[in-house]
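Note that one protein chain is taken out, while the other chains of the complex remain in position.
Now for subunit A:
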Amino acid sequence: MNSSKKDKNLSFWTTRRNKISTSVGKWTGGEDVICHGHLMMKDLLGNISYMQMLVLNITGRLVDEKVAKWLEGNFIGVSYPDVRIWCNTIGALAGTTKTSVVSATVAGTLAADSRGYGGSQTSVYGMKFIQNALKQKQSGMTLEQIIKNANYKNGKPVITGYARPVARNDERLEPHQRMTEKLGFSVGEHLKLAWEINDYLEQHHDLAMNVAGYSCAFLSDQGFSPQEVYRIKSLMVASGVTACYVDYYERTSGSFLPQRCDDIEYDGHPIRTID
């Protein structure tokens, strides 16, 4: 308002107006598509897995086939077609109102972008914790000191990856360990520390590592950053959501857990009139 035209530096805006400059990729119609330096049609299609493609698009790195295979297993491990799980409830509600499948799947996926569950956003906390914990350990801190630095609730440390909201024993953990072994991975520094933390927490706080803690440690050992894993896992609950959507799409509208008025507990202001 008060600055004169000559004072304003508009070059940042004018150089970007009507011009895209990127190193990520480019489609050249009738020829090919460049993805982070690779040719999609000539080199990638038919030669790599979809998971390798997904990781390439997100991180710019063409990861080893077995890393992609592990991630695919990890995705399978959260594709529960159980409608009680929050994101899947949303899929079912979308099914019962006959929204489009994409709306349903995206809505459920959005719901799982949660600081409480879902595996994508929670990975940020879990990976930051284990990567930071390893640095702390390497700088000479003890496990007790590392755990002491966490936030506490009701006397227990709150660390993503070392609790589970519904059941104590995580049925996904052992299959993930088996998968890691079968694919020929050795236990890296982060995973080794994660097990040490698990032992400490079990002994002192009755908490155990769940699949989030395990996968965050494993993926840290593979060189991924917290944000990269958040991005890679952004759609990981999608198929479970779609399954529950399809289930209820095929049924009578409104048939998913119909509620009576008194199924909602009202705890607000008593009935009143406008003055």
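One rule holds in what follows: a residue touches a chain if its C-beta (ideal position, glycine included) is under 8 Å from a C-beta of that chain, and two chains touch if they have at least 3 such contacts; residues count from 1.
As a convention for this text, contacts and distances are computed from a predicted model.
According to UniProt, what is the chain that's been left out of this complex called? Choose from "Citrate synthase", "ABC-2 type transport system ATP-binding protein", "SCP2 domain-containing protein" or "Carbohydrate ABC transporter permease".
"Citrate synthase"
For subunit A, which residues lie in contact with the unshown chain of the complex?
On the side of subunit A, residues 1-3, 7-13, 18-23, 25-26, 28, 34, 36-37, 60, 99-100, 102-103, 110, 165-169, 258-274 touch the unshown chain.
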